[in-house]
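The complex is shown incomplete by one protein chain, all other protein chains being positioned as in the whole.
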Amino acid sequence: MITIETFVHILDLGGTFVFAISGAVAAVNRRLDIFGILVLSFVAGNFGGIGRDVLIGAVPPAALTDGFYLLVSMLAGLITFFLYAGVDRLRSPVLLFDAAGLAFFAVAGAQKAIAFGLSPVMSALLGMLTGIGGGMTRDVLLADIPQVLHSDLYAVAALVGASIVVIGDMLGLAYGISALTGGALCFGLRFMAIRHGWRLPIAHLSAHGRAGSDPSSHDKPY
Amino acid sequence: MITIETFVHILDLGGTFVFAISGAVAAVNRRLDIFGILVLSFVAGNFGGIGRDVLIGAVPPAALTDGFYLLVSMLAGLITFFLYAGVDRLRSPVLLFDAAGLAFFAVAGAQKAIAFGLSPVMSALLGMLTGIGGGMTRDVLLADIPQVLHSDLYAVAALVGASIVVIGDMLGLAYGISALTGGALCFGLRFMAIRHGWRLPIAHLSAHGRAGSDPSSHDKPY
Partner (left out) sequence: MITIETFVHILDLGGTFVFAISGAVAAVNRRLDIFGILVLSFVAGNFGGIGRDVLIGAVPPAALTDGFYLLVSMLAGLITFFLYAGVDRLRSPVLLFDAAGLAFFAVAGAQKAIAFGLSPVMSALLGMLTGIGGGMTRDVLLADIPQVLHSDLYAVAALVGASIVVIGDMLGLAYGISALTGGALCFGLRFMAIRHGWRLPIAHLSAHGRAGSDPSSHDKPY
């Protein structure tokens, strides 16, 4: 019978793989070399989980003691390196892999936070932060504003997925069911947001506010 | 009677609130959506304290186990989102809130480092780093060079505030007095630096140095 540890492990490895692909594709597009690609694969694939493990006190993090995370990250980087043309043929591949990684990590992150005794609200948020962490680090390393901060329902999707897992745990449901539901909901929400351009509201600026000034002013907010 | 734990807690929450406002205002100016605003509020408000807690081994960090930090951050984000026009009417609001957050965190960070048994010099520096951490992460996430690195007496103000707390502790003064003195001095120093453009010296470049070359060269220092 599959234990909860094995289950979180498999979710974690799945998330690592797809996030590593997203890191590798972004690295290839910036013309980084093979090692830069592998480093970015590892960072994108593992810094969400490493951040979570450091925060809940599970050090050394699983990504450093369990060789599978490294293996899966390198595999994703090498596949992308050698088959880039194929990977690129998918429409917006980074977005899709990123959405799948988000779903995996949101669910696995919430599950692990529960197992370490954090409160329900914090477990849901830690699941969200786990999902966000890898992609944020990837974007920061490429000197971009992280996609999560101006993207269509990105963090909301992660939070919904993680919350389903937490609620399922409180209701005593089998974790397989709540994880599958949460993950599917997270991916579906993010996918629909990309496809239909669903957006969250932005703040209303006054008529004489910055919105009316020249666009370059937005680059220097203070 | 108020204990030192309660006192550090209140300082921490105050710093979290004002830094969260600074994060939210910066996010609004970059036209991020409501969730991006809340994420940046949490990050700016809590990554100084989370960094400190991870470094001194206080994991899970207070920001994840104590719901007040989350509450205060979300409140600051929502207030900024709905009342932005009002917040914006203050002159240079990010700068002012940032200075207040710096004072709160420098004092609280030093206090907590002392409580965890770090040496006086390191407690002062950890106070400074706590004060710097939130704002730095905010700026890094917005792909800016952190304000602290080229700002008028920014880190010095934090270091002075934290040092007052450490010296007060060594002299056996009541922590309320040294915290108030240190915090006021930190805020005052930073405020005067902004108002009067006080600056620290920069390195003297040789006559044939880079200062004389074309400006774009500054973007590629190596």
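Labels A and B are assigned to the chains in the order they are written; within every chain, residues are numbered from 1.
By definition in this document, a contact is a pair of C-beta atoms (placed from the backbone, for glycine too) under 8 Å apart; a residue touches a chain by one contact, two chains touch by 3 or more.
Being a predicted model, the structure only gives us computed values, none of them experimental.
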Tell me which residue among A:V140, A:I167 or A:L180 touches the hidden chain in the full complex. A:V140
Residue among B:V18, B:A108, B:V140 or B:A179 touching the omitted chain: B:V140
Return the single residue from B:I56, B:L102, B:I164 or B:L185 that touches the missing chain. B:I56
Sole touch to the unshown chain from A:I10, A:L95, A:A115 or A:M192: residue A:L95
For the chain not shown, which residue from A:G45, A:P61, A:G101 or A:G182 touches it across the whole complex? A:P61
Under the stated touch rule, tell me which residues of subunit A contact the chain that is not displayed. 25-37, 39-40, 50, 54, 59-61, 64-65, 67, 70, 80-82, 84-85, 88, 92, 94-95, 140-143, 147
Subunit B residues touching the omitted chain (full complex): 54-57, 116, 118-119, 121-122, 125-126, 132, 136, 140, 143-146, 148-151, 153-156, 199-206, 209-210, 218, 221-222
